[in-house]
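Next up is a structure, given as structure tokens.
Removed from the display is one protein chain of the complex; every other protein chain stays in position.
Moving on, here comes subunit A:
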Amino acid sequence: MELLNIVDLHANVGEKEVIKGVDLAVNSNEIHAIMGPNGAGKTTLINVIMGNPKYTVTSGDILFEGRSILKMTVDERARAGIFQSFQYPEDISGVTFMNFLRLAYEKVHPEKKLSVLEFGDFLVKTADALKMDHDFLKRYVNLGFSGGERKKSEILQLSILNPKIALLDETDSGLDIDALRTVSEGINRVLKSNLAVVLVTHYKRILDYVKPQFVHVFIDGKIVKTGGFEIAEELEREGYEEVRV
């Protein structure tokens, strides 16, 4: 049984169809890259998997560990082990990163009863691995964070929450080469715990660090081509128009 199995998925925003028949199966330990031009609906696909109420699934199904999750709310999907990283994560004024993450951790892992101190320790170690200043744990969630800091904060959350599948949206955008390396190392570290990854990206750059076994070309609301890493290289060389079937 696949961890995530998307079957002939169609979804609308308002009256407009934006996901037009997607099939995708992802197993634990697999990395899938979804590449495509701007506006193709890559981010939308991630949002639909996570259950963003802006989108309505009109037909098809999303199975997670064999069960349909279409009726589950966003937070239920998160607690089931699905994680979405955002290209532009929201800021939450007045809520420190530390308090926010502890709350999220308690919700996602209610069985692990860490004391405030134990959790703080865990958080600091994880932040160190991502070369993040501890000061930022006391700052308000994403407020005044630079683009790079926001990406690191997303990957820190991924590391802490330790989901079964990570849906990563343009994690490489806006990162300089050092930050990209740090963030990729962060992802790779979580990969050691059987994580499945669906990585949405416009460019091949991040795939040199987080190596996918599968690359899907996503154009106009559907996957038009699937293959191995060579497809990413082909795309880089020839652009999306050439790859269109």
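Simple rule for what comes next: a residue touches a chain if its C-beta (ideal position, glycine included) is under 8 Å from a C-beta of that chain, and two chains touch if they have at least 3 such contacts; residues count from 1.
In the analysis below, contacts and distances are computed from a predicted model.
Novice: The chain that is not shown, which UniProt protein name from "Sugar ABC transporter permease", "Fe-S cluster assembly protein SufB", "RNA polymerase sigma factor" or "ABC-2 type transport system ATP-binding protein" does it carry?
Specialist: Its record in UniProt gives the absent chain the protein name "Fe-S cluster assembly protein SufB".
Novice: If I consider the whole complex, including the chain that's not displayed, which of A:78, A:98, A:206 or A:219 touches that chain?
Specialist: A:78
Novice: Which of these, A:21, A:89 or A:147, touches the one chain of the complex that we don't see?
Specialist: A:89
Novice: Which residue from A:31, A:50 or A:200 sits in contact with the chain not drawn here?
Specialist: A:50
Novice: Tell me which stretches of subunit A touch the chain missing from the display.
Specialist: Its contact residues with the unshown chain are 50, 52-53, 73-75, 78-79, 83-84, 86, 89-90, 92-95, 100, 103-104, 107-108, 140, 157, 161.
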